[in-house]
Structures are given as C-alpha cells and as structure tokens.
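Here you go, one structure.
Of the protein chains in this complex, all but one are displayed in their positions.
Order as written gives the chain letters A, B and C; numbering starts at 1 within each chain.
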Amino acid sequence: MTELKKLYDAIVAGDAKTSLAITKEALAENVTPGELVANYMIPAMDEVGKRFECEDYFVPELLLSGRAMKAALGILRPLLAASGAQPAGRVIIGTVKGDLHDIGKNLVAAMLEGAGFEVTDLGTDVSPEKFVEAVSERKANIVCLSALLTVTMPAMRTTLDALRSAGVRSDVKVMIGGAPVTEQYAREIGADSYSENASAAVATARRLVGEAAHA
Amino acid sequence: MTELKKLYDAIVAGDAKTSLAITKEALAENVTPGELVANYMIPAMDEVGKRFECEDYFVPELLLSGRAMKAALGILRPLLAASGAQPAGRVIIGTVKGDLHDIGKNLVAAMLEGAGFEVTDLGTDVSPEKFVEAVSERKANIVCLSALLTVTMPAMRTTLDALRSAGVRSDVKVMIGGAPVTEQYAREIGADSYSENASAAVATARRLVGEAAHA
Amino acid sequence: MLETPSLFRYDSLAIPDVNELVFGKAPRPVKCGFGLEIGAGMVFPEVNFTLPPIGISEETWPEILHEYEEMATNIVRRAVAMKVPGVVLEFELLPAMTEKPEWGAEVTTLLRRHLAAAYDQHKMLSALRVTPTDIRDQGKPPLLREGEPCDRLLRSFELTIAAGADIISVESIGGKEVHDRALMMGDMDAIVFALGVLCPADMRWLWKRIVRMCAQSGHAVPGGDSACGFANTAMQLAHQKMLPEVLAAVVRAMSAVRSLAAFEEGAVGPSKDCAYEGPVIKAITGTPISMEGKSAACAHFSPIGNIAEAMCDLWSNESVQNVRLLSGSAPEAFTEMLAYDCRLMNVASERGQALALRDCLTASDEWLSPQAAVLSPAATIAISRAIVAEKDDYRRTVAAGHTAVAIIRDGVAGNGLALSKKELQWLNRIEAALDALPATGDELEAALGEEYHGLFRPASYGR
Partner (left out) sequence: MLETPSLFRYDSLAIPDVNELVFGKAPRPVKCGFGLEIGAGMVFPEVNFTLPPIGISEETWPEILHEYEEMATNIVRRAVAMKVPGVVLEFELLPAMTEKPEWGAEVTTLLRRHLAAAYDQHKMLSALRVTPTDIRDQGKPPLLREGEPCDRLLRSFELTIAAGADIISVESIGGKEVHDRALMMGDMDAIVFALGVLCPADMRWLWKRIVRMCAQSGHAVPGGDSACGFANTAMQLAHQKMLPEVLAAVVRAMSAVRSLAAFEEGAVGPSKDCAYEGPVIKAITGTPISMEGKSAACAHFSPIGNIAEAMCDLWSNESVQNVRLLSGSAPEAFTEMLAYDCRLMNVASERGQALALRDCLTASDEWLSPQAAVLSPAATIAISRAIVAEKDDYRRTVAAGHTAVAIIRDGVAGNGLALSKKELQWLNRIEAALDALPATGDELEAALGEEYHGLFRPASYGR
C-alpha cells in the first residue's frame, strides 16, 4: 500500500520515472490496472488540478504531472482496453481554419488527457472537413474547437454546419473556447457549451459525457 | 421680384417677422403659394441646411430659420391644401418607450419640418400602441423612432412588431436613429433605414418617400 | 408647500490658494464604505459600468442580475490585481430600476456583497456610490415635488441606502424643461433663468431630503449632484458642432451655482464624476470631488481630457457597457486604465511632484478650447470667488457667466486660445445678453419669452 501512495506522489510531483517504475511493480504484484487508475492516478491529477486552481502550481508543473500520468498510462492502456474499460470519453480537439494559435488549445488537451479522456489533437488551422472526418473515424463523444482570432470565430459556425451536413452533429457534443469566444456566441451558433479555461473545460467535458449518456 | 428674394433672405436670417410680412405682401400681389414655397422657401431652408453642414450655422440659427419658415407656412398651408398640393411627406416621430431623451429627436423633427415634411411629434416615452394609433390617424408615410439608451433600443423592435401586428407595417417606412443605434441594428430589427444625424435624416426621408411612391 | 429658504451660504473659499487646489487633497475628506477615506491625500479610481443592449423587464431581470454579477466580479478582480489602495464603484440606476425601486436596491445589495468580500479576502478598501435616476421629468410640464415619479425617486434613495449604498448621488433635472429649449435657441435669458432660479430651487428642495435620509441611515453620505443635463448636454452639443463652444463653456461655469446648492444643504462629497463643476465645489466647500476626462472617452468625447484630472480626488470612466474587448470585458479594461492614472497621481504626490503634474495636465488642454479654459485651477478660483461674492443664486449665476466670458477673452488676447469668427460673434452675443440682464430673478422671469412660461410649473419650484 505504501508503494501505491508513491504513485500518487510521483504524479503530483511530476516524476515520470518513478511513476512508471511503481506502476510496473504494482502490476507485477497483481494490483489491477483499474485500481491504479481509479484510486491513485485520477486522484493525483485531481490534486494537481486543484493546486493549479489555487495558483500553487504553474503550467510547467501541470504538464510534468501530465507526463508522469501518461508514462504510467502507457503500460496500463492496453491492459485496460483488453479488460473492456473505457476512457472517460473520446475528444477531438483542434484550432479552427485560418487560426494558428495553439497554446490555449494545447493546455485544454493536456488537462483533458490528465482527466482520463482520450484526446485526438488535430493541430491548428483545421478545416471543417478534417473535423468531420476525425469524428467519424474516432467515434468521438466530444469535439472541442478553439479560436483566438475574431476573424476565425466564424469558422466555428462553418465547422458546426459541416458536422450537420455530414449527419454526425447529433453523435457528438461540441464545446468551444478561446479568448474572444463567449457563452453567448456558443448559444448563437448552436454549440453545446463554452468554457472559459482549461480546468472549466474538464468539468464541462465530464458533464457533456454524462448528458450524452442519458440522452 | 426683389421683394421675393427678401423672403429667402429673411428665412436664412431667421427673421420670422419679415418672412411673414413679405409672404402676406406677395399673396396680395397674387404670387401663388406654390411659387413662394418652391422658389424661395425650400431653397432658403436648403441654404440653411448647407450652412449648418459647413459649421457656419449652429442649431439656434437653424431653429430660428425654421421658425421663419413656419411663420410663412402658417398662412400658406390652408391655401396650398385648398389647391390640392401635398407636403413632402407625413412623418410621425417620437422617442421610444422608457426613454426621455428628446434633444436629438427634436432636431430631426425641426429639420424635417424645414424640408417641407408634415411632422407629428409624439414626444418621449411613446408606447408602441401610440405609434400604431398615430400612423392610422395621420396616414403617415414615415415613422421615425429615436432611442438614446441601449436598454430602450429593444423598444424599437417592439414598436416594429406592433406595427406589424396592427397590419400597418407595409403602409409606412420606418427610420430609426439615436446615438447608440447603428445601421446594423436597423437591419437586424427590420427597419427600413437608419440615419446618423438630422441632416442625413432629411435626405433619407426624401429617399424613402420616393421609394414608397415607386413601390 | 413652500419651504423656508436655507440659511447657510458660502461666502468665502475653503481653498483660497490656487496652489492648494490639487488632486487627492481636500480640506474636508470623506470617510465611507469599507475603510475608504477620500480626499485625504490619494486619488482612487471610480469605476462606472452599465448594461449592454438589453430590455429591462421581469423576464430579463435574472439575466440583468447576471450581468451585474459578472461586471462586479471582473472589476473587483482587476482592482485587486492592480493592488489599488482603494476603489469606488458607481451604480447608476437605469430609469426602470428607479421606477421599480426594489430593483435598484437588489443590484445595490449585489454590488455591496462583492465589495464586502474583497474587503474580507484582500483587505481592499472601497465604497459604493449609488445614483438613482431622476425620473421626475415625465410630465409636461414636470411635477417635481409630488406625484408618482417623485415618490418613487425618494423611495429609491431610501431603499438603496437601506441596501448598503455608501455614497448617494443624483443628476437632478429640475429646471431642465426650460434649459433644454433655451439651450437649443441659444437664449441666454432663459438659460440664466433656468440655471440661476429654477435649478437651485429644486436642488435645495431635493437635497434637503437626501441629506436627511443619509443622516438617518447612519452610514450613507450625501455625495452631490451633477449639472450633467445642463452643462454636459451643452458640451455634447458643442462637440457635435450644434452649439458654439463658448456657450458650453459659459453654461459650465454658471452651472456650478446650482450644484453648489446641494452642498449648502448638507452634501459632503465626493461630488459626482460627470459634474465638471466639481473643482469650483472643491474650492468653495473643501469637499473631495470625482472627475472624469480622457478615461471617459468610452462614454463621451471631450476637449477637457487632461485638465479634468488636475484637481480630482476620484477618477472615473463615466460609463462603459459590459461588452467584450480583446483583453476581456470593457469594465475590467477601464478599471485597469483608471488604476494606472491614479498610480501616477499618487506617486507624483509622494514624490512632491503633485503640483508639477497638475500644471502639466492643465497646460496640456487649457488654451485649446474655451471649455478647457474655464476648468483650470486659476479659472476655478476666479469663478469660485465670483460666486461667493454674491448673495443669491441668480446673481451668483450671472457672476459666474461674466467671469467665464472674461477668462475666455483673456485666453484669446494673451494665451493663444483660437476662436473662429463664428465663436467670437457668439461670445459677444453672450456677453451682451449677460450685461442686459435685470437685477433680480423675478424681473427676469417677468421678462421671459412667452414660449417658456408654459414649460414649467411655478409650484414645482415653490414660486
């Protein structure tokens, strides 16, 4: 047991080596992957998220923890998949057509991964067609659109239109964000939600997956 | 003939007494009311408008000219009506419900009168119903709505709705204005036009009457 | 109901020395709100904010509260981040919120809650100014001392004070029904009658009541009134080239008399931001004043952006809608801008450079517009002296007008103030009209053009 608490600590401290080592040891001792994820890794990332919220951690610490988590997940994922466990949700994320800003989008992606989502990052300057394609390919639950330029915000609408024309709009929840984007704009173009920042995006993503499950 | 040029001068100078006196003399000399209006009074007010545009006149000069014009018109109007002449158009104007600003609206009204429109000013804080009523009563061609508060701008929309419900919307052109109002807002709520200031309002009113005539 | 005229009248200046007339410092500082002391050496931002386009109704009310929540959150966050030594928030009620005084009170409670939290969590000193809308101008002619609108206005003061307003202001409109017409006609007689006779009568009546309500509350202070509907209307009209600038400048100076009346009835400041007559109030009464200038370019343009800052104790942005800019919300952005301006003034004071900065602020606008010329510290002292030398409001108003004309003439003669031919003609016309005025307000009333008599009810002014 003390061993496993160290997994939690390693992730919080952003120590990928230790997190990987302990995960291996634990598996060798027959601890189930599910237990590791549910009882140590997710709580660790929640703690990291909390420290970030309280301004005790900056992004570098956050990303290092994400890496420590990912390192461990790397060996757990195949086992989890074999046992039929599901990720928290499947997310497609990208910065819309014409826009190359990606720092914010990358943070959102990292936080979602930290929270156990399976994230496919399409990068920047992503055309509506590419989003449509990825949704079908990845069987995504959520599509996240980022835009930092007011002149590329309209591409969010175009992307929603493309999802509609392709007949996949009802398969996914759409969340949008980026500095110029507002709650009201989300409503206006018929997106399912808006989040102001990366931590809020995680909470919202969880809610959206829940809603989709009950829909 | 020299006499009549003095009518023009009196109006430009804002001298109501002289303008009235010369009008009376001219009528006694059998000059037709139509000639007085078309050849001296309207050109005089156009000159006043021009001086105002060039910042050579301020509002007080403008209003005094308007008074001089009105004084003359006072005796001409019954004669014109008897001869079947029409005003440039019939305008209903008012500040919308909830809004008490009226300086701008008053100016627009004054300029429209100066340009030969028959103006009914409903005042401030005018409910949609009152506008509807006045349109029917006065057989107006144009309704002018003024709003200075962003929180009363929505009352412009409500007023348009009321005109529609009452079935009189297609009988009139609607022009809106006031500091927070924009061209785009006019389009959004389905008004026929927007003008930035009082002189522009006159030009627009003339255009709207023309359009209505050809519609 | 006729009232006994109030007895107290200033007959000297609280700040007779032009070099004592400077931002941040007032002989009679005001303590209010959460530990704030205004006029005691520092200048604080006064942040103003308002709704974006939205109708006000039962239906939209929840959304409106949400807007105010958002604005308060953003403003307070920025003020804390900027480490301001103190801040005032002004809540100017919209007409519908005075029509239904409970609404105004609800928003007051909401805003006060944010300031209380910031005080608890960050020790941020602050105060909340609440300004009900003077809705008495609904009738034609308006009924000022009785009737439904008057009752609601008074009730709005009561309820917002009870809800936690720290400073009470109003932009009262008594006299405006005459002044509006007079201004548009450029009719000096009627302008003086409105500003010198009608306005002070209504001010004294109204402020007696506001002062009493504040005193009874034990916490609210009566801040002061603004000649906004008079002098700022003139300024806006001059800005739009509808009226001569010299007329706006003279109206500004004369309007100080009516605003002073509030202080003679017991107002203690901080005066209202848009009351550019503030410096005169400060010189005469020694109370701290709020001003707005370049920082209020979001609300209106003006030729007095820097000079307005020279003597302020609060520095305001007048009003900005809750719209989104690239950085964040506009109220938050203006909070930051005001905070930087205040930082500069406060550091200048600390370093003994306050007068130097005041004089640069003044000199940078002073002779570029007649409206700026009447706002300098020197002009302020001159106008203030002219006012206190007279005993009644009418004569004070005429004296202020004469002084303004003289200041403008000096500017043209010796300081490079450039006036167009048109403006100079108007200056002559204004002066001639002032010269020709009778000795008393009653005589002026009798001589007034017929068109004005129908505009106001004598009883509304106790006449």
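Methods note: a residue touches a chain if its C-beta (ideal position, glycine included) is under 8 Å from a C-beta of that chain, and two chains touch if they have at least 3 such contacts.
Just so we're clear, the structure is a prediction, and the values are computed from it rather than from any experiment.
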| message | Among the chains present in the display, which ones are touched by the chain that isn't there? | response | A, B, C
| task | Kindly state which of the options C:Gln321, C:Ser376, C:Thr403 or C:Ser460 is in contact with the chain not pictured. | result | C:Gln321
| remark: Missing-chain contact, candidates A:Ala38, A:Leu100 or A:Ala203, resolves to A:Leu100
| said: I'm checking contacts with the chain that's been left out. Which of C:Ala297, C:Leu424 or C:Ala459 qualifies? | reply: C:Ala297
| task | Would you indicate which residue among A:Leu7, A:Ala26, A:Leu63 or A:Val108 is in contact with the undisplayed chain? | result | A:Leu63
| query | If the hidden chain were put back, which of B:Ala21, B:Leu79, B:Ala166 or B:Ala179 would touch it? | reply | B:Ala179
| said: Touching the absent chain: which residues on subunit C qualify? | reply: 50, 78, 81, 83, 293-295, 297-301, 305-306, 319-321, 323, 325-328, 330, 332-334, 336-337, 339-341, 343-344, 346-348, 351, 353, 356-357, 359-361, 363-365, 368
| Touch residues of subunit B, complete complex, unshown partner | 150, 179-180, 182
| message | To test your reading of the contact rule: which positions on subunit A touch the chain that is missing from view? | response | 55-56, 58-60, 63-64, 98-100, 102-103, 106-107, 123, 125, 149-155, 158, 180, 185, 197
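In the analysis below, only the chains that are shown with their structure count from here on.
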| message | By mean C-alpha position, what chain is farthest away from subunit A? | response | B
| remark: Separation of the C-alpha centres, subunit A versus subunit C, in whole Å, is 53
| request: Could you tell me the distance, in whole angstrom, between the mean C-alpha positions of subunit B and subunit C? | output: 34
| field | Cα-centroid distance, subunit A relative to subunit B, in whole angstrom | value | 62
| remark: In subunit C, the residues touching two or more other chains are none
| said: Please output the residue numbers of subunit A that touch at least 2 other chains, ranges allowed. | reply: none
